[in-house]
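Submitted below is the structure of interest, expressed as structure tokens.
The other protein chains are all here in position, but one chain of the complex has been omitted.
Chain lettering (A and B) follows the sequence in which the chains are written, and residue indices restart at 1 in each chain.
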Amino acid sequence: MAIVYIPALMRGLTGGAEKVTVPGSSLRQVIHNLEAVYPGMQARLLQGDDLSPALSVAVDGEVVRLGLLAPVGEQSEVHFLPAMSGG
Amino acid sequence: MANKVLVRQEFKVVGTRPIRHDGTDKVTGRALYGGDFSLPGMLYGKVLRSPHAHARILSIDTSAAEALPGVRGVVTAKDLPRPEEGIADVGEGAVNLRFLSDNILASNKALYKGHAVAAVAAVDAHTAEAALALIKVDYQVLPAVVNVREAMKEGAPILHESLRTDAQGQKGTTPTNIASRIQFAKGTLEQGFAQADVVVEREFETATVHQGYIEPHNATGLWSSDGQVTIWCSTQGAFTVRDLVSQILRYPVSKIKVVPMEIGGGFGGKTVVYLEPLAALLSRKTGKPVKLVMTRTEVFEGTGPTPAASMKVKMGATREGKLTAAEASFAFEAGAYPGSAVGAGCMCAFAPYDIEHGKIDGYDVVVNKPKAAAYRAPGATQTGFAVESVVDELAEKLGLDPIAFRMKNSAREGTRRIDGPIFGVIGALDCLEAARASDHWSSRLEGPNRGRGVASGFWFNIGLQSSCTISVNADGTVNLVEGSADIGGTRASIAMQAAEVLCLRAEEVKPTVADTDSIGYTQVTGGSRTTFATGWAAYEAAHDVLRQMKERVAKIWEANPADVTYEEGVFGVKGDPKMQMAFRELAGKLNHTGGPIVGRATVDPKGQGGAFATHIADVEVDPETGKVKVLRYTTVQDAGKAVHPSYVEGQMQGGAVQGIGWALNEEYFMTPGGTMANTSFLDYRMPTTLDLPMIETVIVEVANPGHPFGVRGVGEVPIVPPPAALANAIRRAVGVRMTRLPMSPGAILKEMGTV
Partner (left out) sequence: MATKHHVVTRVNGEEVEFLCEARHSLLEALRETLGLTGTKEGCLDGNCGACTVTLDGRLMDSCLVLAVEAHGREIQTIEGVASPQGLHPVQQAFLEEAALQCGICTPGFIVSAKALLEREPNPTEERIRWWLAGNLCRCTGYDKIVRAVVDAAARMAEVKG
């Protein structure tokens, strides 16, 4: 089960929980399973069939570059962070 | 006055200081920058800009301008495709495209003074300029709002009627200037503050500042009769220009070629487009190549500065000096369209520390100023100024040494940040240790009105896509082609990584930065990614060359490729020491043993590893004038591995000096109506040789496990610590705590109560 950290302003959807565990071996599955337990999550994270361009995702501390295809391990931590660019 | 490198791992080429490959062209004036480019029959373009900070455009009459002899074409927003049309996604995507397009040429409203409303192409620049005066624009002037706090207030003038606050995916219901709201929270804040013996809470402000690259924006466009578009320009990312022009003009990327010319500085400001779509449009209209170059005033008024910020930070610590809680609220000016770097600013703010309970709020707010662009570690300098000032005050209140206090609370491998993720291998503590061990820290600073300050900073660095090809020449050298604009010696730092793999000298790898038709997709030179990611692509491409060379040797020797070795530039076969062939010898045989060898690689790496820095500043404040003199300055930074230490030092020194300018002098002076009053380098005062001492450097090398040579990005983090380091030094020098940037002489005198 992946440990998903819920962005602070979305914790209303999880009854205030900072992190929740859901199954899934890819980010797509994780978000899908998150939606099943906490309806409304998907609409906040996705835009169309993709991750919202405002977001990036870190799995185990590394920002992943595969979007929804990103593999998620059994014990992985998943974080939704603002998308970043640099100077 | 030392520059030190604390080397932990040695290589043959990586870590040495060869002369950069493009150096001779640049010291002889031969290198061609965007502004130096020209084509036969070329026209010159100029841009008409709004004189108002906020106005509805009722009509534009270009007829008199078009009638002026020498004028060949005029374009307005009408010549741009309407973003709403023909786009499947009419939601967020269309809105963003509308914003993107409106920033190139305003359609119904001008949102800042300097906002482009029309562009002219004429036989020469003077004629084009004369034509601008003949364009009649009927404006309905609207009240402007040029300050983040004002813009957030109930009843403030609204820039975009359709804008609703996005709170991490949830939309507000009423028109607003707050484009988005973001929050990070970890632990239980109340509990954290309850554990604290000392709490410091302060408000801070920073002014709008500009990246200040010396080369103004430029672009030359050619829209050929066959529909092929070519754009020559100075940009941090040729592929980004291609993507943006394609989106704005609704034109396929395959028909757009962007040729990156040499670039005279960017610092984040040249990761976006301004003139490029105009050059293409004007060329389409006139059938001729068209070149546009901005004036300095246009650069200040019409291109991305960095956001001004209004910030509040509260931190608590125990008597023993352990940080227990941190809370912050950061509101950033995005300029005319949403998209400041407030998110990154929030995430970097407390990153140097291990704090159990924290909460950070961020607001992205539109105001009537040019749309903000990235500027070196975007967002982190503003928030770092606030946080590092409070950290310093806590240390002072607790009677602790500022470096010891930081060390006690330093983030390290395994620390969970307030934004959630856990740090991997980082050099935060190593930088603090090196700062404490530096000559500077152990030297004595004596005399009245003098003080020493210290501050740390963090920047994530980014990875992203890069491509590289390497072809072997018959004389045993190689040509390397890559797509990263070289703003500060990256041809060298990339070539050196290939040279290391191939056992060649740096000079034997000849790098070329190619156009978008000639190399695979490569992201911007920005985010401190180029030496990391494009260097990695070069490393992989070099390995691809070696693999093919080994196969060739095996073929020539009729050996098993798996048995072929390569050491010190010589191929051999396991178990047969007599068989030897130098790289150079094999290179000479390629064409008649199976054909040329070209290695290639593309990468999209993660694992860029964050960068930390700690700076020490000695200042003397003149109590009569309030002027701050920087007496001595040392930058300590974790580079992972410094590929070319001279250029790493250069990044550290240059970044620090930009931070010093931001801290002490630089500022957009805005009139209440929204006009920038200081649009020349005379009045927008960037540091000169006279304002500075030598900038000492200590490079720390905590290898990044995510890179073959341990490289971390170096370009951005050095701008983060200076404002707080100087504020902390000023505090010790004259007893005042400066909470607003710039800390100009007048501001300091005011704080000291002398005026």
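In the analysis below, a contact is a pair of C-beta atoms (placed from the backbone, for glycine too) under 8 Å apart; a residue touches a chain by one contact, two chains touch by 3 or more.
What you are looking at is a predicted structure, and each value in this text was computed from that prediction instead of being measured.
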| item | value |
| --- | --- |
| Chains in view that touch the one left out, judged over the entire complex | B |
| Sole residue of B:G169, B:P338, B:G654 or B:P745 that reaches the chain not shown, by the stated touch rule | B:G654 |
| Touching the absent chain when the full complex is considered, from B:Q9, B:T24 or B:T754 | B:T24 |
| Of B:S59, B:N108, B:T174 or B:T688, the one touching the omitted chain in the full complex | B:T688 |
| Among B:G35, B:G73, B:G321 or B:G345, residue touching the chain not depicted | B:G35 |
| Touching residue (missing chain; options B:V75, B:I263 or B:V564) | B:I263 |
| Residue ranges of chain B at the interface with the undisplayed chain | 17, 19-20, 22-24, 26-33, 35-36, 38, 126, 211-216, 262-267, 293, 295-296, 487-489, 644, 646-647, 649-651, 653-658, 680-682, 686-690, 692, 694-695 |
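We take it that only the chains that are shown with their structure count from here on.
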| item | value |
| --- | --- |
| Inter-chain centre distance, chain A versus chain B - centres from mean C-alpha coordinates, in Å | 27 |
| Residues of chain A defined as touching chain B within the complex | 5, 7-11, 18, 43-45, 47-48, 52-54, 58, 60-65, 77, 79, 81-87 |
| Contact set on chain B toward chain A in their complex | 89, 91-93, 96, 166-170, 180-186, 211, 266-269, 271, 341, 343-344, 346-347, 359, 374-378, 419-424, 459-464, 524, 526-529, 604-607, 706, 713, 715-716 |
